[in-house]
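Quick notes on the structure that follows.
With one protein chain withheld, the remaining protein chains of the complex are depicted in position.
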Amino acid sequence: MIISMIERKGNRSWDQLRKVKIEQNYLRHHPGSVLIEMGETIVLCCASIEEKVPSFLKNTPQGWLTAEYSMLPMSSRIRTPREAARGKIGGRTHEIQRLIGRSLRAVVDLKGFGERTIYIDCDVIQADGGTRTASITGSFLALAYLFTDMKNRDLIPKIPINDYVSAVSVGIVNNGILLDLDYAEDSRAAVDMNFVMTGQGKFIEVQGTAETGAFDRTQLSEMTDLASRGIQDLNLIQRGILRNAI
Amino acid sequence: MIISMIERKGNRSWDQLRKVKIEQNYLRHHPGSVLIEMGETIVLCCASIEEKVPSFLKNTPQGWLTAEYSMLPMSSRIRTPREAARGKIGGRTHEIQRLIGRSLRAVVDLKGFGERTIYIDCDVIQADGGTRTASITGSFLALAYLFTDMKNRDLIPKIPINDYVSAVSVGIVNNGILLDLDYAEDSRAAVDMNFVMTGQGKFIEVQGTAETGAFDRTQLSEMTDLASRGIQDLNLIQRGILRNAI
Amino acid sequence: MIISMIERKGNRSWDQLRKVKIEQNYLRHHPGSVLIEMGETIVLCCASIEEKVPSFLKNTPQGWLTAEYSMLPMSSRIRTPREAARGKIGGRTHEIQRLIGRSLRAVVDLKGFGERTIYIDCDVIQADGGTRTASITGSFLALAYLFTDMKNRDLIPKIPINDYVSAVSVGIVNNGILLDLDYAEDSRAAVDMNFVMTGQGKFIEVQGTAETGAFDRTQLSEMTDLASRGIQDLNLIQRGILRNAI
Amino acid sequence: MIISMIERKGNRSWDQLRKVKIEQNYLRHHPGSVLIEMGETIVLCCASIEEKVPSFLKNTPQGWLTAEYSMLPMSSRIRTPREAARGKIGGRTHEIQRLIGRSLRAVVDLKGFGERTIYIDCDVIQADGGTRTASITGSFLALAYLFTDMKNRDLIPKIPINDYVSAVSVGIVNNGILLDLDYAEDSRAAVDMNFVMTGQGKFIEVQGTAETGAFDRTQLSEMTDLASRGIQDLNLIQRGILRNAI
Amino acid sequence: MIISMIERKGNRSWDQLRKVKIEQNYLRHHPGSVLIEMGETIVLCCASIEEKVPSFLKNTPQGWLTAEYSMLPMSSRIRTPREAARGKIGGRTHEIQRLIGRSLRAVVDLKGFGERTIYIDCDVIQADGGTRTASITGSFLALAYLFTDMKNRDLIPKIPINDYVSAVSVGIVNNGILLDLDYAEDSRAAVDMNFVMTGQGKFIEVQGTAETGAFDRTQLSEMTDLASRGIQDLNLIQRGILRNAI
Partner (left out) sequence: MIISMIERKGNRSWDQLRKVKIEQNYLRHHPGSVLIEMGETIVLCCASIEEKVPSFLKNTPQGWLTAEYSMLPMSSRIRTPREAARGKIGGRTHEIQRLIGRSLRAVVDLKGFGERTIYIDCDVIQADGGTRTASITGSFLALAYLFTDMKNRDLIPKIPINDYVSAVSVGIVNNGILLDLDYAEDSRAAVDMNFVMTGQGKFIEVQGTAETGAFDRTQLSEMTDLASRGIQDLNLIQRGILRNAI
């Protein structure tokens, strides 16, 4: 296995996650609000409910879960103009919010919370690479807290989650593989992959893109292994926080 | 003078500001980023520069300053749909961001920072009343820090600010006047006024709206007095933070 | 009191309104249509009803009143591009139409005309300063005529208006105060204030902006006095036209 | 020839235009502003110049002329929502403003007024049928006045107009033909045609639509004759007003 | 009669249609899908139903028919940007799709197919002049096939079409008249007319535009004659294809 020998910020090893920090109930009135930090990437993930479903689900036993993602204009080094000011949501945003929604729906029982819509809001406060994976990892916690609160308020009989979900990036930098890329690493990566996986170590989403050149079967295999290990670490962190509550 | 006798959260007196908390350099890469908390209202205010001016100022000795304001969807108790998703910016947002821009331009020498545009971004993390006034008070600090950094990097010879600016709300609740309304107070107020004032105690903006009924000349006078006192307190806080640097 | 000594068009004194001209029933099929001229500012104000309310008022005893404002492209000296062609309404328009709506709602009993929406349309034919204040003064008359017509047709038992409303601008030009600024004066004003007041002389809206510099407490006071006198004059004109019908 | 025997408002005969009223210089600062009334249809037509051309004409000897058309919300009996509020221009508006633009360009020498764009703004104050034809007839006058003013100010050496233009509608109502339909007639018409013709009696635009059924060759011929006569009358009016100035 | 002596592609005579080719059931799952080729102009015309009507027809015995038209970006010689990417539909598209809709509604009994909406989709694959007339001629066939299928499936008792419809262009090129202009001819035409006519030879729509100069009564008459002959030919082709099924 060819691992990347580049020197990483904070002496991180090639197979090490950035420091993860979770702050629950970040917004005082919203139990399903979580601030997740992965190194210098900071995302506010909120889960909330609306007492109705989209029209295509009217009069079915099923609820819905949808996600929205946005970067604050100053979250990146160079100010990014607001999508609200431009009057439309760009392709990258669409892609990411669809990914977050699919990832969470994969472990949620949509029939388990009534005729309601769950909104997942991921707002990037500071971006240093891996905002979409941090959004997924953080949103899972936000969702767990929301459901816990709903259960405590007797809105649902049990927490309708089948498995844990977290996400991590891997990449090829300087010909070697690397876990959980920050922005500086990401911008030099030849290949960039994102994995969304369950607590059981199964795959929900696999997305890999060759930025320069293309990658072969062995590299795909190694990146998959590395991602699986990163996901295990994230899963332990999630379990520690939720204390097996779900 | 008729003061409001309602009991306020945290035993605040009728003429007392909420607790103000300022965190400078909130975003690691942006010296002009300030998190301001006024009680439970939390706004991230960032000042940044772009190396060009709007077309109507091309080839003039003047720069420009413009402001944008947005509420995160979960900043309020009930989720507010994103303006980006709706594809347009609403009237209230327009009103507020124009107010912030005018207020800061009033104390800035637009010829003092070259052919550049300063963006003020106010993103409300948590809303509990007074988000527009907190945005102005916080943005002034963000702007001061930005200019300080620009001066340190020799981009400008001196800090092109003529005076301090801060803003505060006053209102009439239960027939009495009240300083710095929180959301619960604001939603019961018969009159709602916002004052933007200089460090010298002069007026930049006065905006008063009767929500129910109308108010008389005496009430206008009393509210103006109360606001002036609130502004003095805010000005002291700003001076303390900036340590007379400007 | 420091009054402005500038020479005004038509030998107007510093505390004198421009000539007001009102044409009722300007549009043949709409009793609630009023053409108001204040000097060379000409606004067509129409009040009309729609037999439904916005969704947030469905099944309540309350109706609604909303206002829209627009300038014809050639109303100003330099052609202004249409907001319809640009595909969105600008910030200034939003600000003004919200102001008109709030001002009229302040004196209307929203429970007094059934489950209906009243539209106030203010279309500026010619702009020479003070279009928003003329819009409010004229719309009040349009609304009174609409209600009179509704009462005559037995759609409502009585006219659901609690008080008169009119609006006027004051400003500081050449260091002195001035009533009802025209465009030339307005563009030289250091301070620009708009007052919306009732027939009883109470305040509904107060909006003051320092264009250059800032203004002190004395100036605020003097401008308030001057505005009150202007409002009295406007109120007399309104009463004369309506002949105490409401 | 089968003429319509319906009784017309004001005892108008089947081949008679509505009363035409023209007010030049309707807007004080714009010589190219004309208020045209045809019966109860009232349109404000303004011609103005902008000192640049669309990008596809940059660096050519040619200028451009474009038209915009809009109905005030209350111009019709039932309030029409603003296109600015809906965020886009509807199909009918597009159709009409393209027609007005083409009609005027047909008689204007686009090389005769330099690298400029002429804007024609047609704003319908009151709509009682025939707003597009009134817009064309009135805009021709507005354009003639604009050019006259430009010539007087030595901006152009001569008036770059080759011929007169006016427009009129004809229709089939109650199986008979009718000139210059008002709204009540138009809404009962089986066929609705609009003709744009020159002072020489030639055709610039012919547009006919069968609303119910279809029309035959004889009817087409008769409608064409009737329109030609109406155009002659309009041309006399235009000549009278312009006093052969062009 | 002055006929155009220009040499036409494929030795076509001045009064000859381009070669017409029709492919029914072009899309496997849609009986109402027709590919029409007129020379090198190729349009995919589809008729489909939706089981609801626009709100203004709710609870009436009437259905609705509406048309949409679009050019693929590469259908013309120079790539045309997509209207979806620009975020709005242009004036020309609006004009054409309204024309197609009106033309078909003129021969359809809107009460004959229940509370349904028929969508006509015309997508131009290759554009070589006359796309709007080909769209109408082809859409009529698509509609006939849709209704035949609906009748076969017992959704309607009989085919609710009153007459045939087809459309053709005529023009004046090099001072002579010409039938069914291709792109090269159209771009040189002084006059461009489109006729929509019934199988009975009656007129549904007549639209003529002078591109340069204006045309006289004789020319109008000759163009009308020529169009009538072209329509007869198109009608024969339509009848042959439908084998008098309707």
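For reference, chains read A, B, C, D and E in written order, and residue numbers begin at 1 within each chain.
By our rule, contacts are C-beta pairs under 8 Å (C-beta built on N, C-alpha and C of every residue); 3 or more make two chains touch, one makes a residue touch a chain.
This structure is a prediction, so every number in the text was calculated from the model and none was measured.
Across the entire complex, the residue among A:Leu44, A:Cys122, A:Ile204 or A:Leu234 in touch with the chain not shown is A:Ile204.
The residue touching the chain not shown here, chosen from E:Leu57, E:Leu72, E:Leu110 or E:Ala190, is E:Leu72.
Considering the complete assembly, chain A touches the hidden chain via residues 88, 90-92, 94-95, 97-98, 102, 106, 163, 193, 197-198, 200-210, 213-217, 220-221, 224, 228. Panel shows chain E; residues 27-30, 33, 40, 44, 46, 48, 50, 68, 70, 72-75, 77, 79, 82-85, 87-89, 119, 121, 123, 125-126 of it touch the chain omitted from the view.
Criterion: only the chains that are shown with their structure count from here on.
Distance from the chain A centre to the chain D centre is 60 Å, each centre being the mean of its Cα atoms.
If you average the Cα atoms of chain B and of chain C, the two centres end up 28 Å apart. One inter-chain figure worth recording: chain A and chain E are separated by 51 Å, centre to centre, where each centre is the mean of the chain's CA atoms. For chain D, the set of residues that touch two or more other chains comprises 87-88.
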